[in-house]
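All protein chains but one are shown in place.
For chain A:
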Amino acid sequence: MTANTLNPRRLDSSERPRSERRGLARLRPALWHVIVLVLLLFLLYPVLWMVGSSFKPTQAIISTLSPWPKHFAGSNYSTGWQGSAGTTFSTYFLNSVLISVGAVIGNLASCSVTAYAMARLEFRGRALVTGLAIGMLLMPKEVLLIPQYLLFHKLGWVDTDLPLIVPKFLAVDAFFVFLNLQFMRGLPRELDEAAALDGCGPFRTFRYILLPLIRPAMATTAIFTFIWTWNDYFSQLIYLNSPDKQTLPVGLRMFLDATSGSELGPMFAMATVSLAPLFALFVFFQRNLVQGIATTGFKG
């Protein structure tokens, strides 16, 4: 085997980039594709099973391996949408959208302005402020959980959207401040100087010069803020109590409890609905997503 494959490879090496021959690269392309696709099939099976099962009658879900439904039943969606105890998924969905969009707007506005001031303006205490901002990256959220809850409790914000949105307008997500800061540091300072010569103050320089240029960082900020807020079960569980305030993650959980797992069809239908916006994001922004991770090296 090795003797046979040796020669063609030697021939190849003269015309192909050598990196192709590293490690597992010896696998022939077709075999490589087969391996990758089989792996993906196993990996994505739970997702396929969820989407497929959402069209099956409940009793046919657990016991069948094939994700493909024999008879399509759209009724799971209409049944599931009714939710539990009088609160429909329209409420959950709307609340999730509201909180996620609010968080995105907050992070976009606050993190970009903060990063601009730290990256581009000269002011007293600049080193301290920038150091502190980066130090906040290490701030453990578990320790803040209880005092923040007490703070918002005192302010009378528990059971409103405010604890989930307002802090985003105060640039408390150190990671995104850092991301924008690093991105802005990479832009040439001559831009600001030219703008200043033309009479632009800091605000106009930010608005008309820097803001259009940091769009990639803003895109990463927006996408990940949305995903993390959309999936954030923990804080929504803590801060939202009354049924009409609930979001999708909490609503799903309540639906599961109310039906004690007996209505799997509607359950899976609503699970699919709750992930639909993430699928959409994935389809439109898959390049940004993966690059965002690669360039910044954080977990998603």
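Structure notes:
Please note the rule applied: a residue touches a chain if its C-beta (ideal position, glycine included) is under 8 Å from a C-beta of that chain, and two chains touch if they have at least 3 such contacts; residues count from 1.
Convention: contacts and distances are computed from a predicted model.
Look at the chain that isn't drawn here: its UniProt entry, checked against "Transglutaminase-like putative cysteine protease", "Sugar ABC transporter permease", "Butyryl-CoA dehydrogenase" or "Oxidoreductase", names it "Sugar ABC transporter permease".
From the options A:69, A:83, A:102 or A:249, the residue with contact to the chain not on display is A:249.
Contact with the omitted chain, checked across A:55, A:178 or A:268, is made by A:268. Interface residues of chain A with the unshown chain, by the touch rule above, are 17-20, 22-26, 29, 32-33, 35-36, 39-40, 43-47, 49-50, 61-65, 110, 113-114, 116-118, 121-124, 126, 129, 132-133, 136, 139-151, 153, 167, 169-172, 177, 188, 190-191, 194-204, 206, 208-209, 212-213, 227, 230-231, 233-234, 238, 248-250, 252-253, 256, 264, 267-268, 270-272, 274-275, 278, 281-282, 286-287, 289-290, 293-294, 297-300.
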